[in-house]
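A protein chain is absent from this complex, but the other protein chains hold their places.
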Amino acid sequence: MNTAGYMRRFGVTGRGLVVVLPYLWLLLFFVVPFVIVLKISFSDIDLAIPPYKPLLEWVGKNSLAIKLDFNNYAFLFTDRLYINAFLNSIKVAFISTVLCILIGYPMAYGIARAKPATRNLLLLLVILPFWTSLLLRVYAWIGLLKANGVINNVLIWLGVIQDPLTMLYTPFAMYIGIVYSYLPFFILPLYANLEKMDWQLLEAAEDLGCKPWQAFYKITLPLSRNGMLAGSMLVFIPAVGEFVIPALLGGPNALMIGRVLWDEFFSNRAWPVASAVAILLLILLVPFMMWYQSVQARESAGAR
Amino acid sequence: MNYKSSYFILTCLGFGFAFLYIPILSMVVFSFNASKLVTVWDAAHSPTLKWYYSLLNNEEILDAAWISLKVAVINASGSVILGTLAGFGLARFSQFRGRFTLNAMTTAPLVMPEVITGLSLLLLFVALEQLIGWPAGRGITTMTIGHMTFSMAYVTVIVNSRLATFDTALEEAAMDLGARPLKVFFVITLPIIFPAILSGWLLAFTLSWDDLVISSFTSGPGSSTLPMVVFSKVRLGVSPEINVLATITITVVTLMIVGVSLWMSRMAKLDKAAV
Partner (left out) sequence: MTTSGGALVKAAPWNDPNARPYVQVDRITKSFGEFKAVDDVSLKIYKGEIFCLLGASGCGKTTLLRMLGGFETPSSGKIFIDGEDMTGVPPYERPVNMMFQSYALFPHMNVEQNVAFGLKQDGVAKSEIQDRVATMLGLVKLGDFAKRKPHQLSGGQRQRVALARSLVKRPKLLLLDEPLGALDKKLREHTQFELISLQDKLGVTFVVVTHDQEEAMTLASRIGVMNQGEIVQAGTPSEIYEFPSSKFVADFVGSVNMFEGKLIEDEPEYVRIGSDELGATIYVSHGISAPPEATVWAAVRPEKIFMSTAAPEGTDNVVRGAVQDIAYLGDLSIYLVKLPTGKVVRVTQPNTSRHAEAITWDQQVYLSWDATSPVVVTR
């Protein structure tokens, strides 16, 4: 703060130099692209390279016409496919988030309350998969879930089932894949929050007559709310637009909006439609992102 | 911890970690399987290293790995520079115009679905090419730019949170002893937050090395990265070579993570003792 105060006086230019580079970079490569996406979502499809008509056209000699074409959006709302994909993505992301909470909360809690040495080891074990390729880890589930995959083989060998279960290319497989991939993203922020918790609060609550589960419900849960929210956002938001997992585990009719966008873009070369999908997806997610940011701000304000 | 009443928690931990690790272990085990059927253990001829040889002779995969490596290294280095600048700015300058925007722009990429980032970057590159002729076509450059855009956000977060716990008196003391602000940054701040910057570099490297979606959007002909090749292979079904690739990746990552975290916990101890 006071260094800043000092720098405010003498380093105005130096200060500017520090932030100007990342600022411009993000402006050019993160913000401006959205403007272009927005623009293209309003243009017509064209059989050209690039496959869309310019938005600004010279009409006659010197008048410039802007042609906004709402057809792409109208198209998205008339074809049930897109609406279904949107709704389905939200459903899948929501259920996956709930599953992550159910599995991840006890894990984060257990890690946070373990002895320091054990805690670091467990934390390392959570972080490790996060550093290994998502693609390869999703791929591993194909091997496990296939008709002649490991799970079916084991179950048949144990005599639990006679015929292999169909698991791969089902919603079940997709949920497994998403929860599996995003679990560390939920556990880590929650753990970071629980780690700062003063566990004597629980003892105080029990001393005042709470049963352990009541103490958990009345003390731990509310205090870890921000960590839980941050973790949930880190699961929910990317999961809505997830492409790889439904593409590999979900089978041909797993309707997820990320996948629809991908197909429109790569298979149909319908860039304007893909752009319109992206814009709608963005509009859907921006409130959640802002929520995430405010949760983060609160969390770091509380940390100091 | 008081495990008396927490068999429930222990069970959850057990199941949770089994869930996280069984798939990984299964890949490791089956990488030594002789059968081409991948998941059917061929007890007669296994374990074998034959898929390891076959992977190491797979030109397509090796080429892709080389491209991935180049992109990942450039990306990590660039992201660390941009992310450190942004993180330093956010942590040290309490008020400046555009602070809110910068904060938002470095948080959003963390949660933005990759298909959106990828699509928007591609459309930007196409538009730029039409407008000013750069970048001419797409390939390593455009991919690296794409990766840096979201990797630097991660580095920013890491550096920012490290600086939040940094005792500013150290910087003031250096200035008091006659060092100018720039010198203070390089001689005092940078060495002390170096572990955070290193983990930022490693994270940026990994993010880039693993990325499929943004690469797919921003790459051009002849510049397929490793994840892109793996993806196209996996779509056609399981392949023993992928198990090998996974095993190698897991080994390298494990060694790296364990090594770095041992080193860092030692650094952290020094750090704590010094304050």
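Side notes on the structure shown:
In order of appearance the chains are A and B, and numbering begins at 1 in each one.
As a working rule, a contact is a pair of C-beta atoms (placed from the backbone, for glycine too) under 8 Å apart; a residue touches a chain by one contact, two chains touch by 3 or more.
All values reported here derive from a predicted model rather than from experimental measurement.
Checked against the full complex, the candidates B:Val28, B:Ile81 or B:Leu170 give a single residue touching the omitted chain, namely B:Leu170. Set against the missing chain, the residues B:Leu13, B:Ile188 or B:Ile250 yield one that touches it, B:Ile188. Listed by residue number, the positions of subunit B touching the unshown chain are 167, 169-170, 172-180, 183, 188, 191-192, 270-271, 273-275.
The rule is short, and it goes like this: only the chains that are shown with their structure count from here on.
Centroids built from CA atoms put subunit B at 16 Å from subunit A.
Residue ranges on subunit A touching subunit B, taken from their complex, read 1-4, 6-8, 10-11, 14-16, 18-19, 21-23, 25-34, 36-37, 40, 50, 103-104, 106-107, 109-111, 113-115, 120, 122, 124-129, 131-137, 139-144, 146, 148-150, 153, 180, 183-184, 212, 233-234, 237-238, 240-244, 247-248, 258, 261-262, 265-266, 271, 274-275, 278, 281-282, 285, 288-289, 292-293, 296, 300, 303-304. Subunit B contributes residues 1-2, 5-6, 8-10, 12-13, 15-17, 19-24, 26-27, 30, 37-40, 81-83, 85-86, 88-89, 92-94, 96, 98, 101-117, 119-121, 123-124, 126-127, 130, 145-146, 148-149, 152, 156, 161, 164, 168, 171-172, 175, 181-182, 203, 206, 209-210, 212-213, 216-217, 227, 230-231, 234-235, 238, 242-243, 245-246, 249-250, 253-254, 256-258, 261, 265 to its touches with subunit A in the complex.
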